[in-house]
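The complex is shown incomplete by one protein chain, all other protein chains being positioned as in the whole.
Up next is chain A:
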Amino acid sequence: MSEATSQSEPPAKDLIGSYFLDLWLYTSKTLALKPETELKSEFEEEGEESPTALDTLNSSGGFSVVGPDKLSLLYPNANLHGHDVGVVQANRPAPLKRLLYYFEMYVKSAGAKGQISIGFTTSAFKLRRQPGWEANSYGYHGDDGLLYRGHGKGDPFGPTYTTGDTVGGGINYATQEFFFTKNGVVVGSVYKDVKGPVFPTVAVHSQNEEVTVNFGKDPFIFDLKAYEAEQRDKQQSKIDNVHIPQDASYGIIRSYLQHYGYEETLKLLDIAGKSTVPPVSVVPENSLNEKDGTYALNQRKTLRQLIKSGKIDETFSTLGNWYPQIVQDGTSTTCFLLHCQKFIELVRDGKLEEAIMYGRSEFDKFKKLSGFDDLVKDCAALLAYEQPSKSSVGYLLQESQRELVADAVNTMILSTNPNVKDANLCVHSCLERLIRQVTACFLEKRSLNGDQGEAFQLSRILNSGKKG
């Protein structure tokens, strides 16, 4: 018996198994809620709620009247002085974890004097003053077109606005500015010198002034998406000037293909790389990294193909021949993943009775694994539906599940390399480590910035279309 198999399973190997088990659990929790949509919207993932209506709990001394839909505001009486402004905040502060926040106000009637305004205020704001007249508040006023930011004297800012106009107020977390628009055109911006949450705010002050507010339920007059793209491009051009080593990407792609065992693709890439003009700097074939990268490449490719075609029995027997140490402990996580996959494949083929028998005979011995209950429940749930792929556990029938199992087996094989000191290093490819690092850095940067601004989202990068 070889040295490798005569040792008992080192605990490190099951760290790999449990990593993939945790990944499956995470997928189960996030995908099981919404079977159709795989990705939550970017904003849902951040878990922040947005303003949806005007606040009616903190009333401004009753000078103005909020309509029953909570999206309109009217000043019924004549105003007498500067402390009877009909000012109302939104029901929630503006969310922080995004690039921009924006809302609009439509002036239905400028009433007697058109003393309307739009802006942002904090929770401490005196709800009887125009936004901008008090510290930590900002307001763009319709009667004089000035921007007020903390005292009674405003700064020249933009045009006045009146009946029929739509004005918008926004926050740009990247530049730390408030910006305002009129009828779809940016009027200007000002530095946001206020910490903590701010509330979108509107105000009316002369008789019969009436406005309606839009927090996003209806399309905006202003093309927010285009503005957002513009702002992103500005940030992007700063990043574009960063220098990275030439062929860095090529090397990372190669290492990715090696790591996951995409042997045929790697071969073709290497051939192509040699014949480009100029040839890509080829990795010296005997370097240590190269040897570790190509360890068991052919075997890993073969096993991935078997799993991706659903041939689990053959997977077990092949592993038994080539890497018995991986499957010799029948209660290991790897075996659990493979047995579950076999169950799933039986359901996919419509062999429900066989699946049940299989589950009964195999699942029990894995009872001690963490997550066992939830995952076996998910598998068993497949039996309950006529169209399991459309159910909440439909994710199990997708390629991604086969992929997970294939990746787990791939990592287990990589860990049998005697040169590998830390089995954990086999789990993530270089590319994955880079993505984790950039994501974590952006999150930390945001957290140190009062949690304002957007996180790094790989899906956004993938879906962006930066046309030449």
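Simple rule for what comes next: a residue touches a chain if its C-beta (ideal position, glycine included) is under 8 Å from a C-beta of that chain, and two chains touch if they have at least 3 such contacts; residues count from 1.
Here, contacts and distances are computed from a predicted model.
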Name per UniProt, for the chain absent here [options: "Large ribosomal subunit protein uL11m", "Metaxin", "CTLH domain-containing protein" or "Pyruvate dehydrogenase E1 component subunit alpha"]: "CTLH domain-containing protein"
Of A:Gly47, A:Pro68, A:Pro156 or A:Pro245, the one touching the omitted chain in the full complex: A:Pro245
Residue, one of A:Phe316, A:Tyr358, A:Tyr385 or A:Phe456, that touches the chain absent here: A:Phe456
Residue among A:Ser109, A:Asn183 or A:Thr265 touching the omitted chain: A:Thr265
Candidates A:Asp69, A:Glu432 or A:Asp451 - the one touching the absent chain: A:Glu432
On chain A, residues whose C-beta touches the chain left out of the figure: 23, 26, 236, 238-240, 242-245, 248-249, 251-253, 255-257, 260, 262-265, 268-269, 271-272, 277-278, 289, 301, 304-305, 308, 399-400, 403-404, 407, 429-445, 448, 456, 458-459, 461-462, 465-468
